[in-house]
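Missing here: one protein chain of the complex. Every other protein chain is in place.
The chains carry the letters A, B and C, assigned in the order they are written, with residues numbered from 1 in each.
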Amino acid sequence: MSRVGVFVCHCGNNIAGTLNVEQVVRAAGAHPEVSFAADYRYMCSDPGQELIRTAIREHQLDAVVVAACSPAMHEATFRKACAAEGVNAYRCESANIREQASWVHQKQPEAATDKASDIVLSVVEKVRRNASLAPIRLPLTRRSLVIGGGISGLTAALDLADAGYPVILVERSPALGGKMRQFSRSYLNLADGEQLLQDRLSRVSEHVQIQVLPSAEVRQLSGYVGNFEARVARQEPEGEVEFTFEVGAVIVATGWDPYPLERVPWLGGGSHPDIVDTLTFERMLLQPEGLRRPSDGRVPQQVVFVQCAGSRDPERGVPYCSKVCCMVVAKQARAYRQQVPQGSACVFYTDIRSGGKGYEEYVQQAAEQYGVLYLRGEVGRVEAVDGQIRLQGEDTLSGLQLELTPDLVVLATPLLPAAGVQELAQVLRISADSNGFLSEAHPKLRPVETLTAGVFLAGCSQGPKDIPESVAQGGAAAAKVMQLFSQEMLLQSPTVAVVDAEICSGCGACIETCPYGARSLSRVRPVAVVNPALCQACGACAVICPNKATEVVNWDAGQILAMVGEVS
Amino acid sequence: MELAYYPGCSLHSTGQEFDLSVRAVFSRLGIGLTELEDWSCCGASSAHAIDPDLAVMLPARNLALAQRTGLDVLMPCAACYNRHVVASAHLAEDPALRARAEEMYGSLSGTSTQARPVLEVLCQDLPRGDLLEQVVRPLNGLPLVSYYGCLLLRPAAILQSEDPENPVLMDELLTDLGAEARRWSYASECCGGGLSLTRPPVVQRLVGRLVEAAREAGAEAIVTSCPLCQVNLEMRQSGHHLPIFYVTEVLAIALGVGAPAWWKKHLIDPAPLLRRYSLVG
Amino acid sequence: MTLLEAVEQRSHQDLRLCFQCHKCTAGCPSAVDMLFGPDRVIRLLQLGEDRRVLGSPDLWLCAGCGTCGARCPNGIDMAPVMESLRAAALVSGTRPGDPGALAFHRLFLGVARRLGRSHEATLLILYKLRSGNLFSDLGSGIRLVLKGKVPLLPHRIAGWREVAQTIDAYTPRAGEPPCEESARSKAWN
Partner (left out) sequence: MSEARPSALVIGAGIAGIQAALDIANSGYRAVLVESEPSIGGHMAQLSETFPTLDCSQCILTPRTVEVGHHANIDLRTYSLVEDIRRSKDGSAFQVRIRRKAAYVDWSKCTGCGACQEKCPFKVESDFERGVGVRKVIYTLSPQAVPNKPVIDAEHCRYLISKHEIESGTVAALTKSGKPAEPKCGACAKFCPTEAIDWDQKDTYEELEVGAIVLATGFDLMSPAQLGEYGGGQLPDVVDGLAFERLLAASGPTAGRVLRPSDGQEPRNVVFIQCCGSRDPARGQPHCSKICCMYTAKQAILYKHHVHGGEATVFYIDVRAAGKGYEEFLQRAQVQEQVNYIRGKVSRVYAENGHLVVKGADTLGHRSVDVIADMVVLAMAVQPRPETRRLAEMLDLAIDDSGFLCGLDEELAPIETLQSGVFLAGTVQGPRDIPESVAQGSAAAGKVIQRLRQQGGEAAA
C-alpha cells in the first residue's frame, strides 16, 4: 500500500480556464492509495513546491503525482522538491493535463475534465508501482573535438584551451580560418579577414592544448556524452591516415558554402564572367592592382548589386533569409566607391536588414556619404546579349522601370549549409532542418545545444549568421563544454531498458531495432546487454522482444496495463 | 515691460481684430507697444514661393529697423514671426547674404532684439499670477479648442518652440482663464492657409476636417494665434458657423476690455455664443 | 552639379539620407492633391528625373507647414527643399506645374514692390482678373471688403524703394544657374 499525494496545477488559466480543477482533485482523492490531493495556481512556483513539501511531511507521502504541464517542462523541478523531503525522485511523476487535456479540448470543458481525471488516475496507478532508483554515474574524458576551423570553431577551441581543456581541432580544408579568410574586410574593422584572424591563428598553432588536424574529416563517432570515440581521417601525401580520439564533447562549427551561380539563371548566373557572387567580389576587392572586372581586366564603371539573389525565394531558390547579405553588399558597395570614386554603384533590395550594432548607421552612410543608390525592387532579369550585360528591374518606390547595362553585376547569393554536413549529422546522430542547417535543442533557450547530449553547435552550421554572432556562439558552445567538464562524474537517468538474462534467447531483434545503438550481444554469453548511457528509454526493444525478456525500468508491462486499466 | 510692435500687413486688413485685441490686452496688462517705424512687408507667403533668398532679404529690412530700437519685437502674426526668425537664422549662417543685407539696410547686430510671438510673451514672460489677478470675467466653462497651426511651432529647432506634436501653452492659458480647453488631435495640423487663394478646394478639405474635429471634441469655438489661420478657418468652412477667435480676443473678454466693435468684423459672428455663456453685455 | 546636389546645398537638407519611409507624405496636408508627394519628389531627385520634378504641381502645392520636417526620422524638412525646387524650376525655364500659383505670387510681390507692403484688396482683384476666374471665389472677398477688413486705399511706406530693389534683385529669371551667386550680384549692382 502506497501513500500517494496528488497535486493539481491551475497553470494560471492554462488549465483552470478550461477544466474543473476541483473535480480532478476529488476524482484523485477517491483513489484508495491517494492519501492527499490538492490544487494550486502555479505548482512550479516556490509556494507551490512548498505545498508539496509540506504535504509530504504532514501526510507521510511516499509517492507524488503532479498534474500539470508536460513532464519535459517541470518534472525535474518537482522531483527535486520531493527528493528534498526524502521521497525518491523516481517516485514522483508528472501527469500532463495541459498539453493533453486543457489545451486541446478548450471547447469541451467537461470532457476535458474527465480526461484529466483519467490521466491523473492512470499516473497514480503507475507511480505506486515505481521503484526507488538512484542515477547512474559515469566517468568522462575532459577533451573535446571541434569540427571546423572557421571563426566560430577557432573561438570555441581557444576558449576551451585557455580554460585548460585539451582540444582536437579538425578542419576539412588544408588551412584554418574558414570563409573569413577570403574577406576583403569586415563591416566594422578596416583590416582584411586574414589580418583579423592572425592573432587567433597564431595562438591556435602555438597553444599546447590544441591539436590541429587540417585536411581531415570525422568519419565516425561512437560512445556517448563524456565518453565518445571519434574516428578522423586525414588526407596526407601518402594517402589517407586514420586517427582515433577519445573525447568527452563535440562542437560542430562546419560553417557554410556558397550557392552555385548556375542556380540563379534568371539573374544571368554562369552566363557571363562579369556576373559574380559576393565572395568572388571580396577577392576582386583584394586584387593588388586594384579592382578589375574578370572579362577584360577593365575597371568597372557601373556596378549593380542584387540582394536576395536566391534567398527568400521558395519557388526558385531557398526560402530563408541569408542574414548577412545586406551588410556584405553595403560594405562592398562602399569599398567599390572608395576604390573607384568616379564609378556608380546601385543596389537592388527588397528589405534592408541591418539589425545589428551600428549596422543601420553603416547602411545610411553607404547611401549618404558613399553615394550608393539603393533601389527597392526586384530585378526581373539579367542576361548577356552580345557580350553586354543587360539588367531589367523596377524601383517600386518611384514606379520607374529601369534598364541598365552595368559593367559588373554582383549577386548576393544565399549561404548554404556546408557540403557534407548531412552525412556528418548522421555520424553525430543530430538532426538538420529542411534547409540542411543543423537543429538546436531549443530555438530560444538552448541555441548551441543539440538533442544529443555532449554535441554542441556554433556559427553558420546552425543557420546564417554574422561574425560577432558566430564568435558569441563559439564562446557559448565552449562554455557548455566547460560546464560538462566541471562535473566529477556524469549522472544518467536510471529509467533505462534492462534485460532479464534468464529469459533472453539472444535472438538480436532488439539490437537491430534500437535506434540509439545502445544494445549489443554480451561477449560472455548469448544475451543482449544495454549500454545505459546510450539508452533513451524509448521502449522499442520491449515491444520487439519475442520473450518479454526486456523492459524499461518503471515502465514495465504491469505498470502499463494498470494505467490502461484505469482509463478504460 | 516695453516692446516694439510689428503688426504686419494682415493685421492692418484681414486681421484687424487681432491688432485691436493685442493693443487692448497689452495696454491693460501695462505692456507698452511702440510700432516699428516704416516697417515693410516680410514677403510671407509669396517670397519663399519663388526664391529662398528673397524670403530672407525682405524680413532683413525689419530686423535692421528693430535693431535700432533695442527692443524685442512683438509679432502677433504667426507667418511674419516665423519668417523673421527663420531669416535671422539664415543671416547668422550665411555671411554673404548678411553682408548684402547690412549694405542695404544697415547693421543687423549691436543689440540682441528678437522677434516674439504673443502667446510666449503672455504665457512665459508674464507671471501667471499677475495675469490672473487682472481677470474680471472668468470664461464660464466656454468649451474651446486651441489651434496653434504650423507657423508658431515649426520648424521647432529654429523657432525654439514647444513640442509641435503636443503644444500646451494656449490650453493652459485658456484653462486658467476659466474656459474648458477640449482635447483634440488637430492642434498643430495645417489648415492650408498658404494655399487659400490659389487652391481653394484643397483648403476647403483641410478646413472642413478641422472644423468637424473641433465640433466633435465638443468645442463651440476655435482659438488661434495666427491671422492666416483665422481668416482661412472663417472663410473656408461651410455650414458649421463655428466662431474663430484670436487668443487675445478671448483674453480681452476675461480682462474686461473686450469691445463689440471687433466682433462685428468676424465673418462668423461670435456674439450669440458669447451671450449664451454670459460673456458680453 | 546635379539638381539633387544643388537643392541639397541651397536648402541645407541632406536628401540622400531619405530611406523612403513615406512619413512625410502620410502627414502632408496637400499630398492627396499632389502628383508625387514629397517622398517621391526626393526619390525622383535621387534617380536624376529632374524634369519630372521641376514640372510637377507638387512644388506649388506645398503649404510650407513643416509637418514633414517635424516628423521625418532623418530630419529632412521639405519646405526649404520645395522652395529651392521652385526657384530652380523658374530659372530652368520649365513650364510651371501650377501657373496660377506662380501668377499669384508674382502679383503679390508686384504689389509689395510698389507699396513696400502688401495690400489685399488690390491683390485679390488683380489676381482674380488675371486668372480669368473673377467670380469663382469673389463672394468671400466681397464679404471681407464689406466687413471693412480690407482697406480700399493702398498705403505706400517711405522706404518702398529699398523693398522694390530687393525684390528686383532676388526674383529668379529663366536662364540663371540655379545656385550661382555671381548672377545675383550682377542683378544687385
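What we mean here is this: a residue touches a chain if its C-beta (ideal position, glycine included) is under 8 Å from a C-beta of that chain, and two chains touch if they have at least 3 such contacts.
Note that the coordinates shown come from a computational prediction; the quantities given were computed from them, not determined experimentally.
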item	value
Selected residue (touches chain absent from view) among A:Arg3, A:Arg41 or A:Arg129	A:Arg41
Selected from A:Gly29, A:Gly86, A:Gly399 or A:Gly420 as touching the chain missing from the view	A:Gly399
Sole contact to the chain not displayed, among A:Gly86, A:Pro139 or A:Gly358	A:Gly358
From C:Thr25, C:Ser56 or C:Thr122, residue that would touch the chain that is not displayed	C:Thr25
Contact with the hidden chain (one of A:Gly148, A:Gly248, A:Gly393 or A:Gly475)	A:Gly475
Chain B residues touching the omitted chain (full complex)	163-166, 183-186, 189, 213, 216
Those residues of chain A which, in the complete complex, touch the missing chain	12-14, 17, 41-42, 44-47, 49-50, 69, 73-74, 76-77, 80, 151, 159, 162-164, 186-189, 196, 200, 312, 319-321, 323, 326, 351-361, 364, 396-397, 399, 433, 437, 440, 442-448, 462-464, 467-469, 471-480, 482-483, 486, 488
Hidden partner interface residues of chain C, rising order	19-28, 31-32, 37, 39-40, 67, 70-75
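Definition applied: only the chains that are shown with their structure count from here on.
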item	value
Touch-based graph of the chains, sorted into line, ring, star, complete or other	line
Inter-centroid spacing, chain C versus chain A (mean Cα positions, whole Å)	61
Chain A and chain B: spacing of chain centres that average the CA atoms, whole Å	65
Geometric centre distance via CA averages, chain C-chain B, whole Å	22
Multi-partner residues of chain C (at least 2 other chains)	none
For chain A, residues that touch 2 or more chains besides their own	none
Complex interface listing, chain C residues touching chain B	10-11, 29-30, 32-33, 60-61, 63-67, 69-71, 77, 79-80, 83-84, 86-87, 90, 98, 100-102, 104-106, 108-109, 112, 115-121, 124, 127, 136-137, 140, 143-144, 147-151, 157-160, 162-163, 165-167, 169-172, 181, 184, 188
Residues of chain A touching chain C in the complex	352, 364, 367-368, 371, 373-374, 376, 395, 397-400
Partner chain C, residues of chain B touching it in the complex	9-10, 12-14, 16, 38-41, 43, 45-55, 57-58, 61, 96, 100, 104-105, 150-151, 153-156, 164-165, 188-190, 192-195, 197-202, 205-206, 231, 235, 264-267
